[in-house]
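Removed from the display is one protein chain of the complex; every other protein chain stays in position.
The block that comes next holds chain A.
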């Protein structure tokens, strides 16, 4: 469960293009010392290799030229938050011994069809460059990238020591690409496909793993919408003694899960249960599912339930007391089904579910899950005018019961300022607050007022807040609060909010840590855009769609800021001379505009 993890560093790894000159006074001892340079380099190397955090490494690299060079030699894990911020060549020039790459591509709003397909974020140039430069590459973790089967094949062939492949919200590949990775990466420990779009090439990829004992520790394929060869999977689990995490897709039935658990249950720490429904209904006596779960002594993370048959849900009761993470977000569970289960989950820290559990279910969570850190409630029926089974009542209960809450994502139809104010006081540890009132422009449904005070209280009282998503009826006042109090906010999502340019100005002028700004359908125009020009080089990206920007202003910004790539995204048959800007996506880049932009993207 890694949707939109927060990254730690405020700056992209490779921003420091020119190292500062050697400091002759204190730190850099190369100038007036008796030690030869190469000895110093060795010493530094041995010391710097212990630095893990990106922040620390970025800081170290700025000390002097020597430190910059040695840091570049010793950094083994590289994080690139925007694949277009630099070219693959620059990566391989600066960092010589990379073992692990984390790369992010498309902006998040692309998930919601706000961007045409084929926009970019291709993995191909990265894998081909790294194939030559990093023969000892071990780990690749991609998010929102376009990855083809050929890319996967190249990866499998080029890196003999390859250990971990993690693809989150990616697309462009199919089961044939997975098959090649399974077959050729003999040291593979982790193969995690998470919420990715995997085409069914009708290839039996599970059979492609080598026949001897594997190194597999984690295998997640819950998003693969294709049947699998269960016998092969059973055999694979049987010869994977190190397997700890197994997340099955919905084509694996309860009986099959039962058989897998008999094989390897005691070692598993994380289980994705597949469909959680019976494949073969003809048998009268179902196997003892509860017994199988009872043998899962180490399971702390449970997910799946893709086609839940509710009568079997109690089978998971034996593991509930140990669970720290539970994901019911694909299962339509009613409060009555839910309460007996959650009642046992005292250690739960991460909980994802559909709003079908209702306010009543949330009250049960609040009563039991005192250790809760992260809560995500998704809509069963994601439309604007439905009834909405969860409301401010559920949120209020959670805020009173789960005082350690750090991260919230909550979809609802109605909300009140009072509930948000209460939460801001009850949950001071909140770092992520994302509320989606699905009806656009809905005010507080009790007082009829805008949601300004509620969100204002959140930014004011939750002093650790780094990520905020707002909704409902919001005036400029809400943004004034954000600018005044949201000093640590790094990511802000705005939709259908605000009255005027002033709103955006408040944010751009008041939030010094703002890195990622995504706005849609809000009345912000040129004045607002210009007001942020002092900020854009310090941000990862800005997205504005269906706002009130003109082409002229965007061109001005592009002209004034040469290291900013300003993309105007339209559709193929747009009139190029139109003044209205449908979508603006801009980001800093060390290597200028990209060469692979499709026709509907105009780079100013």
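Criterion: contacts are C-beta pairs under 8 Å (C-beta built on N, C-alpha and C of every residue); 3 or more make two chains touch, one makes a residue touch a chain; residues count from 1.
The rule is short, and it goes like this: contacts and distances are computed from a predicted model.
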Omitted chain, identified by the protein name its UniProt record gives, among "hydroxymethylglutaryl-CoA lyase", "Carbonic anhydrase", "Auxin-responsive protein" or "RING-type domain-containing protein": "Auxin-responsive protein"
Touching the absent chain when the full complex is considered, from A:56, A:307 or A:484: A:307
Of A:297, A:440 or A:464, the residue in touch with the unshown chain: A:440
Among A:230, A:536 or A:600, the residue in touch with the chain that has been omitted: A:600
Positions on chain A contacted by the hidden chain, ascending: 109, 111-117, 169, 195, 197, 223, 250, 306-308, 329-332, 354, 378-385, 411, 436, 438-441, 473, 495, 520-521, 523, 545-546, 548, 569-572, 574-575, 578-580, 582-583, 600
